[in-house]
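Only one protein chain is missing from this complex, and each of the others stays in its spot.
And now, chain A:
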Amino acid sequence: MMDWQGQKLAEQLMQILLLAFAAVSFGTGYALGSFQMMMLIYAGGVFLTTLVTVPNWPFFNRHPLKWLDPSVAEKHPKPQQQQAMSLKKKPAKK
């Protein structure tokens, strides 16, 4: 479970980390004259970013949403089917 801030953080972290690893891997590969080095560093970076941003880490849920307590929810039942259908009837348009 992630809260809203956590989701935003996850997205931003993912984008920043990937771009940073892309820059580092390209720079290193170009400087060393090694295409393979670029690919290895980038692949490592993608893997690391996956570990940081994809699982449900607790630090993504520091402002948890306040869901309604089940005992309170029972006191306010959902509307019945028949009531919903009558509400849906609209006057005919010409």
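Following the convention adopted for this analysis, contacts are C-beta pairs under 8 Å (C-beta built on N, C-alpha and C of every residue); 3 or more make two chains touch, one makes a residue touch a chain; residues count from 1.
Criterion: contacts and distances are computed from a predicted model.
Asker: Looking at what's absent rather than what's present, what does UniProt name the missing chain, "Dolichol-phosphate mannosyltransferase subunit 3", "Signal peptidase complex subunit 3", "Response regulatory domain-containing protein" or "Transcription factor IBH1-like"?
Answerer: Of the names offered in "Dolichol-phosphate mannosyltransferase subunit 3", "Signal peptidase complex subunit 3", "Response regulatory domain-containing protein" or "Transcription factor IBH1-like", the one UniProt assigns to the missing chain is "Signal peptidase complex subunit 3".
Asker: For the chain that got dropped from the picture, name the residues of chain A it touches.
Answerer: 2, 7-8, 10-11, 14-15, 18-19, 22, 25-26, 29-30, 32-35, 38, 42, 46, 49-50, 53-56
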